[in-house]
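A single protein chain has been omitted; all remaining protein chains appear in their positions.
Then we have chain A:
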Amino acid sequence: MSLVEISGLNVGYVRHRHIQPAVTGLDLTVGQGEVVAIVGESGSGKTTTGNALIGLLPSNGRITAGSILVDGVQTARANERTLRRLRGSTIGLIPQDPMVGLNPTKRIGAQIAEAVKLRGIGGPAVPRQVLDHLAQAGVPEPELRARQYPHELSGGLRQRVLIAIALAGRPKLIIADEPTSALDVTVQKRILDHLGGLVREQGISLLIITHDLAVAADRADRVVVMRQGRKVDEGDPATILTAPREGYTRQLIAAAPRLAHHGQLQAHFDVRDEPAPDPILTLTGVGKTFAVDDPRRGRRGFNALEDVSVTVPRGRTHALVGESGCGKTTTLRIALGLESATTGSVVLDGTEISGLSWRGMRPLRRKAQLVHQDPFATLDPKFTVRQSVTEPLVSFRIGDRRSREARARDLLDQVALPAAYLDRLPAELSGGQRQRVAIARALALEPRLLLLDEPVSALDVLVQEQILRLLADLQQRLGLSYLFVSHDLSVVAEIAHTVSVMNAGRVVEQGPVAQVFSDPRSTYTRELIDAVPGRRAAA
């Protein structure tokens, strides 16, 4: 018998006295010791399914039909006492965001001890078990960590602590809801490898909920694809990847670059044998030191960047890749003059900009524009699309009312949005549409160079793919150059011509994407490439 049996499950959310369905007619089983992955975009009902399973739906969530059997116990419409007995001991949960998943006021050890004590263990056995679980979850120096508070730990370590808490209840099933999407690729890989090993060793079933088909395909015995609350495809990863039955699954595969190219990170552009065009932006030996207040040693400098030299050729895309904290965003801000470099020179279209005042920099703003990462914060919530898009024109006093209106329509057309959207507020747009508006705004002044700070990392895979295509298309039509900052190597392989790999404030490798990704010289680059999910497609 399977550990989890979901049949005909309907879940909805009550809004304005109507129930909006979130999951419809879902059948799903998870066998003993099996690893199942649910894949889908945001809004596909995958997290709702996980929450319904453990009885943790939000207060307006309703199970309207169907049954959920976990280890022979009905959890659909079960009362709180039944559910409480299951949680921890039968089902363990690894929450999505390790930064908020731990209680900041309690020591790590105490938080794990809570789960251990729930199993009915008391006395001196508890601390020993806590250390065991920490060690199992792959936390180095468990004695030290157990005495620390969450803020003293890195994101990856916190995620391991959350895994330890889930393991401490000795559950039969662990639900991992986007367990690593807040972490860097290399950390993500280590954690997923470790979790996979643990569940296989201990015979625990694992339900991974993820938006990333590549992650799912790498780790799961069985992949379930969901869309708009329904299961659209199911099967073992090899079958799903090589012979997807559904058009939607095929779309997902096509949107995940590494899966599409049979496990290879294949550069879309190969400029190895072409001469580089003259540069539009050149950073030479740029360094940046931030002053840090250290309570023990007083004020001191922190070197965010050291001797960074980057060149963006005209009409091409240069990517900066690296893990969080490696200085790639700082480099981009210096290139735009939003931050000043401590040392080195920045030449934008033939003009030295380091040391320029705001006023001196202003005319150069028309040549380089910025697109932010978070589509939800990049547009003023009180501005209509028209106001947002024409704002740079107003700032530079370009044109009159009528010509600006025409330009706004033009810009929306360029980013493939209908002109009817001009009167909308950001709240009425989806993430992808907001990012299109942000790109339109950046294009308003007809810049030669766009600086893109992780422009697609907050978007769903399919939308990501659309935005990347839009960017490539705009580059071709308008002859734009891009400086593209990203942590995602598969995205970089799709869009960039040349790349700089950064680590701890330094450039460790540089060159055409086709060369760097196929024949990395530095071990760090190799590590990054290995960590990109989607290897199973090679088999």
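The rule is simple: contacts are C-beta pairs under 8 Å (C-beta built on N, C-alpha and C of every residue); 3 or more make two chains touch, one makes a residue touch a chain; residues count from 1.
The criterion applied here is as follows: contacts and distances are computed from a predicted model.
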item	value
"ABC transporter permease", "Spore gernimation protein", "Na(+)-translocating NADH-quinone reductase subunit D" or "FUSC family protein" - which is the UniProt name of the missing chain	"ABC transporter permease"
Touch criterion as defined above, residue of A:Leu83, A:Leu445, A:Leu478 or A:Ala504 at the omitted chain	A:Leu445
Residue of A:Glu5, A:Glu391 or A:Glu405 in touch with the missing chain, whole complex considered	A:Glu391
Touch with the omitted chain, as defined above, among A:Pro142, A:Gly156, A:Gly432 or A:Gly505	A:Gly432
Full-complex contact with the absent chain, from A:His194, A:Arg250, A:Arg366 or A:Arg506	A:Arg366
Hidden partner interface residues of chain A, rising order	336, 338, 362, 365-366, 369-370, 372-374, 377-383, 391-392, 395-396, 413, 416-418, 425, 427-430, 432-433, 436, 438, 441-442, 444-445, 463, 466, 470
